[in-house]
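Worksheet for the structure shown next.
Apart from one protein chain that is not included, each protein chain of the complex appears where it belongs.
We just call them A and B in the order they show up, numbering each chain from 1.
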Amino acid sequence: MAVETDFSRDEKKLTIKVKGRFDFGRHQEFRSAYERQPERPDTVVVDLKEATYLDSSALGMLLLLRDHEGGDDSCISVINTSSDVRKILAISNFDKLFDIS
Amino acid sequence: MPADQALRVLIAEDGAADRLLLAQIVRRQGHEVFTAENGEQAVALFAEKRPQLVLLDALMPVMDGFEAARQIKALAGQALVPIIFLTSLSEDDDLVRCLEAGGDDFVAKPYSAVILGAKIHAMDRLRRLQATVLEQRDQITRHHHHLLNEQRVAKAVFDKVAHSGCLRSPNIRYLQSPYALFNGDLLLAAFTPSGDMHVLLGDFTGHGLPAAVGAMPLAEVFYGMTAKGYGLAETLREMNAKLKRILPVDMFCCALLLNLSFQRACVEVWNGGMPDGYRLSASGELLATLASRHLPLGILAPERFDDSTEVMPLGVGERLLLLSDGVLDTSDEQERLFGVERLQAVMAENLDPERLFDDVLQALKRFGGRARDDISLCDIRMVEPGFEAPAAMLYSDSGRSSPLDWSLGLTLRGDSLKRFNPVPYLLQLLQEVHGLRPSSGVLHSVLSELYSNALEHGLLGLDSGLKRDASGFAEYYRQRAERLAQQVDGDVRFDLRVEPHGQGGRLTIEVRDSGAGFDVEQVLARPAHEQGFSGRGVNLVRRLSQHAQWLEGGRCARIQICW
Partner (left out) sequence: MDMHIDHQVLSDLQDVMESGYQQLLETFLEDSERRLSQLHGAKNAAELGMAAHSFKGSSSNMGAVGLAALCQQLEERVRQSPLYGIEDLINRIDQEYREVQCFYRGECARVSSS
């Protein structure tokens, strides 16, 4: 599975883990990850520890996720980013929209 | 067992009784039957009746089943006509012969209606599957041709849109791969009425038609607003709002915008998501990078959009190099990226600016990268002001109504001064006067200069003496943003009067600010080149208009233009 999800009831936190290439091919799976949750989480964490590559479709998917979780009211962090991934996120200044680490 | 669909079945069997029996069995299952006694008859009958299924006896006189099968398969072409061999041959070799001849299945004697029915049913399913595949393949081919044609048409339209600006201006060199536009890369350039140049290098997410479709509305806003004299910030706000409104959530446009002012020898920059641009000296030395500080266009709502720009000096002969990420993302067989370091190495080694693009392309090819089709490169050189008159604006009115005797007063106070730029509106109004149209450029320059001076020096108290070097520029504009963000006291007032004069008319413009003014006598007494540093645009205004005066202790600038 290239996209794994984990929902923690106590923390009301949804964790989405993306493995391998985070590109256009992951579109369906990524959307299902947050659209099919029965409860709305308070926070969402996107774990990119095992992600090897990120392109503009992935940035688009993050924007869709943010829009789904309330846009400006959302609270989404992107964690375990490699330096390459961080560079891509930095050029687009996505740290202004997401908490990136 | 009746069949789902009545088929045309060819039976070739040399035994008369067997033939009779088989035909009856198959007919009872609901099919239409044709019979042949030998292979030759079978092939002839096949060509004439085109049955959908063939039952062939392996051993027949005149032409045996194997040869008949081969010929029938040849006649069938791409369509699948299942051949079921009727045989009691039990040796594997014999069965292999059947398969090699094109047989799809076997049926042994004595004939069982049940088994025969099942095999016919199964074979028919395969036949229909093959027919569906062929039909879908043909459909796909037709659609593909449609799509290719649509793309051809779209590309022709987009090319017109994207290249209606001033990219052919002598101080711009650019290179775009043929399908760059179709991969979302956009390169636009246009002159403002006052002769400044706006440039946009953009990169839409995605590829193909969806990416290129966003380019049209964006180009429209860019060209429209630039031609009317709007500044970079206002144009950015409009472009962002438009894209935010019309694009889906996951689509956006990375963009790098420049406003080159030849008269002021500086460039204003906004970079949202594009790779670093580079400011190079005339000899190719790296002086500064134009880094991405903003989110790309089309993501933030208008209230949250950040239109703040960076201003830096750009001397005559200095250059700006812009590129899309197709250059940096070119990869070799080991999937390593070309990257920023290699690019900077090429820039450092380059000796002849004319050859910079070639050097970059060579380096990409040597790197072993596959040629990408989305590379955009742009090299803009700063030149002396007034080197080329911008193309005249096209007016779309009948030329009949021209107001010749009117006056207008406009006062901007407090917070209105923070974001609203009155100059484009005043300019549009003045362009209603036909006699003033040839002076559009001058009007735009003069109005902009007088307004920014009234605001920046009159009200905000900024010192133009800062603008001598790069760090001074940065400090000046930092202070400007800071003071503008706070409470702004005072006002700026425009008075325009148009009246008939001789055979033509006369325009009088007065711009007043409520600030401290300046010592007019003293400034005008200085030698010409020093007057420029007063920050009151004295040189510029006097050069462009007739009868420039500074009254009321420097708080009022007054110019007249006659035609």
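The rule we apply is simple: a residue touches a chain if its C-beta (ideal position, glycine included) is under 8 Å from a C-beta of that chain, and two chains touch if they have at least 3 such contacts.
In this text, all values refer to a predicted model and were calculated from it rather than measured experimentally.
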Mind giving the shown chains that are in contact with the missing chain?
B
Determine which one of B:Met63, B:Ala76, B:Ala113 or B:Val433 touches the chain that has been left out.
B:Ala113
Touching residue (missing chain; options B:Asp18, B:Asp306, B:Asp359 or B:Glu432)
B:Asp18
Where chain B meets the left-out chain, the residues are 14-18, 20-21, 24-25, 28, 59, 88, 109-111, 113
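Following the convention adopted for this analysis, only the chains that are shown with their structure count from here on.
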Dist(centroid_CA(chain A), centroid_CA(chain B)) in Å evaluates to 27
Touching residues on chain B, where the partner in the complex is chain A:
205-206, 249-252, 254, 272-275, 292-296, 299, 301, 304
Give the list of chain A residues in touch with chain B in this complex.
56-57, 59-61, 63-64, 67, 72, 91-94, 96-97
